[in-house]
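The structure under discussion appears below in the form of structure tokens.
Complex shown without one protein chain; remaining protein chains in place.
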Amino acid sequence: MGSFSIFPPRASVGAAEVDALYAFLLLVGCGMTALIFACVCFFAIKYRRRSADDRPKAIHGSVPLEIAWSVIPFLIMLVMFGWGTRLYFQNYTPPRRGTLDIYVTGKQWMWKVQYPDGQREINELHVPTGRAVKLTLASEDVIHSFYIPAFRLKHDVVPGSYQTFWFEPTKPGRYHIFCAEYCGTNHSRMIGWVTVMDPARYATWLAGGGTGETMAALGEKVFEQYGCVTCHVMDRQGRCPSLRDVFGKPVQLSDGRTVLADEPYIRESILNPNAKIVKGYHPNVMPVFQGQIAEEPLLQLIVYIKSLSAPSGAPSTSQEVSK
Amino acid sequence: MSTTLPHPDLGVQTNYLTADYGWKSWLFTTDHKRIALLYLFSITAFFFVGGAFAVMMRINLLSPNGVFAHDTYNKLFTMHGVIMVFFFLVPSIPATLGNFLIPPMIGARDLAFPRINLLSWYIYIAGGVLALSAIVRGGVDTGWTFYAPFSSTYSNTHVILAAMGVFVAGFSSILTGLNFIITIHTMRAPGMYWSRLPLFVWGHYATALIQVLATPVLAITLFLLGLERVLHTGIFDPNLGGDPVLFQHLFWFYSHPAVYIMILPGMAVMSELIACFSRKAIFGYGFVAFSSVAIAVLGFLVWGHHLFVAGQSMYASMVFSFISFLVAVPSAIKVFNWTATMYQGSISYETPMLYAFGFIGLFTIGGLTGLFLATMAIDVHVTDTYFVIAHFHYVMVGGMVMAYLGGIHFWFPKISGRLYPESWAKFAALVIFVGFNLTFFPQFILGYLGMPRRYATYAEEFHVLNVMSTAGASILGFGYLIPMIYLAWAWRYGPKSPQNPWHAKGLEWEQSPTPPPTFNFIEPPIVTEPAYNYAGSDKEASLG
Partner (left out) sequence: MAESDVALQRPSELRHHFDDVVQQREASTLGMWAFLATEVLFFGGMFCAYTIYRSAYHGAFESTSQFMNVTIGGINTGVLICSSLTMALAVRAAQLGQKKPLIWLLILTLVLGGVFLGLKGVEYHEKYVEHHVPGPGFRYAEAQYAHQAELLFFLYFAMTGLHALHMIVGAGLITTLIVMAARNRFSAGWYTPVDMIGLYWHFVDIVWIFLFPLLYLIGHTK
């Protein structure tokens, strides 16, 4: 029986900082608890009633004391807030480029993992150390939550939208994946394993993987199947914007706003096209695909559209990891 | 201050219990004290129903592979939550102790709207019947939080029946809160200025504000959920253009303030207990009163801290996190003020005070762990795990239920006219304290280790801590049974209580007989001194 720790295994860069923040809060918490316990015990004993006629004199209050014990804890809490906020933004904001992108779809009661190269896994995720890995999470039915305790990360997986988070694994090993949002009968069985490997072993694993088509190739088939090609490729009347070099860049909208063409934007453009109209184009031209394309093909479509953009610097598909 | 209470030995005095007999005199009563007892009886029954579910849950969690079928376990935790939150915690102290004590504490003969008070009990019972029928017909498995789209589209259980039960019970809460607000505003006795009100009353006033303003939002949320389940129009269904996270916003807009509905009355009781058993005025009366209202107001602004991992904007999350830290400050102020009250006091260790000590310790731990959850980066790791479960059980059970038991013991003589057996009561308090910590402390550790909540089966490495927790739960369950027995015994056979066994200050103890007559006072009281005037006054202010 190994040694018992109150910390689960630490397998990512972010995990160590979360643990440090936790330790700080533990320190403050235990300190405050000890202080209150000590005062209560001490007063309860020192000032215990000695006779039935005891008449303690009234002490109605002390404004300086009230201010002190309001302000000092508040200042300590500001530290917690500041540190926690910074770390939260860091852990939930993927690097703009150079991430290894993997796509996870949750459905009752399993996790389906798709790699851009075409590997597919159920309830298993393989990632290399030393790389920023970005997961795009989609749900086919109810709200789930993808949770990896070893990375100190989770994110709800909400049907109707994409959620993302990222991590940089540090320590090879096998760690739990849990579903952390109640989703029905087998919620507690919607679990899996993330296997972290060093880059060389990872490349070997990738090479030995399935010979299925890449997500981009599958996405291209979906692109043709739903007729996207008639407008976005073959059209000469300027009814719709080109999709070349769109992904990952800013887009000017007809209402004056500029947004980033990321995965959620592309998804919305397919399912609810009239929500945002690109400048120079018109509403009510593109059909609404809400309810017509399932989550997995939609992800493949998005990876295809991604592939139409020039790679921006660092490798973004797992193929290039082996270089 | 004059007291012209008749000498207790001179003749038999009718009190609210003996004023009339027969089931009609109870079921059609408008006496706030009898209504409080009606609530006490029904709330206790629901506590044990919810508790029975908890026992079954902990039995299931003895083994990593579970004992019951998954669907059964899912229904158990759902019904445990629904019953405990809506049919026990929300009404508990306000509907029993609040109903009983607010009129005498402010010098009034009854609440402002006695018939609405009775109506509110019937509405509570109606809601309870609906919820129980959902259980009897097979249960609900959505979790007490009813998240869409699982609850609106996928669950095959009696969601609408359970939601209706909660919807109806919500109106009971609204009417009780309304009654308290109007009573406290308009029916204070001469001389009972706001600055002289017992902090018990301040606490219930703040609670009532939340009950009145937040509960309607729950009502509309459940109403929309019910319509969605029947009509499938898509308000929460993403396939039809709806947004499941909208449900969460609407739900938590009520349910976060609801937790303050649950804890403020417990804090209200604390002030009374600590002042009495330290024989000293509460330190920082104004700050404690103000803190109650501040908690009520700020409590409306933090609901988004339940959505840090739900896809809410990071900037919105930041704002909610900040305000969540802010709302901790008034709670901390109260704990410090109670502790300071004990300084240079004269402290005795009767059972109510033991519960008060327990409350201070356990609420402090529970409240501090709330800070962990307000810290966004930590919340990402521990939300939806046993850490959250441990946190809210520390504040609700370690805090609120302890305060409730402390209050029940403190005012038992006033309510029943008899004394409970002190040694048994102390023993029970100790058993409960030990059982509670053994049950829930391991859950903090389980949570950080990664054990998610609402799991019927779990990974092997969580086994030992779960066994510890179940062992604690059996002790805790045993501990709760003991007061049931001796309080029921004492109600009938306990020694008669003197007018003011604790020598406490307060109109309910000093000017209202024990037990009180139907209209609380022999002569209308006039208030001439501040609250908790233990040190002042030239003459002993209580009889007996």
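For reference, chains read A and B in written order, and residue numbers begin at 1 within each chain.
The working rule: contacts are C-beta pairs under 8 Å (C-beta built on N, C-alpha and C of every residue); 3 or more make two chains touch, one makes a residue touch a chain.
These figures come from a predicted structure and were not determined experimentally.
Between the chain not shown and the residues A:Asn186, A:Gln290 or A:Ser309, the one that touches is A:Gln290.
The omitted chain makes contact with just one of the residues B:Val67, B:Leu178 or B:Ile482: B:Leu178.
Set against the missing chain, the residues B:Thr215, B:Gln248, B:Thr341 or B:Thr369 yield one that touches it, B:Thr215. Of the options B:Val85, B:Ala108 or B:Ile360, the residue whose C-beta touches the omitted chain is B:Ala108. In the full complex, chain A touches the omitted chain through residues 272, 274-275, 283-284, 287-288, 290-291.
Contacts to the hidden chain, counted on chain B, fall at residues 103, 108-114, 174, 178, 181-183, 185-187, 212-217, 219-221, 223-224, 227, 231-235, 239-243, 246, 250, 253, 519, 524.
In the analysis below, only the chains that are shown with their structure count from here on.
Work out the mean CA point of chain A and of chain B, and you get 36 Å between them.
Chain B meets chain A in the complex at residues 70-71, 74, 141-143, 147, 149-150, 153-155, 238-245, 278-281, 283-287, 308-311, 314, 317-318, 321-322, 325-326, 328-329, 332-333, 335-337, 339-340, 342-349, 357, 360-361, 364-365, 368-369, 371-372, 374-381, 383-385, 445, 448-450, 452-459, 533-536. Listed in rising order, the residues of chain A touching chain B in the complex are 6-8, 17-18, 21-22, 25, 28-29, 32-33, 36-37, 39-40, 43-44, 47-50, 54-62, 65-66, 69-70, 73-74, 77-78, 80-81, 83-89, 91-93, 108, 141-143, 145, 147, 149-150, 152-156, 158-161, 163, 176, 178-189, 191, 272, 290-291.
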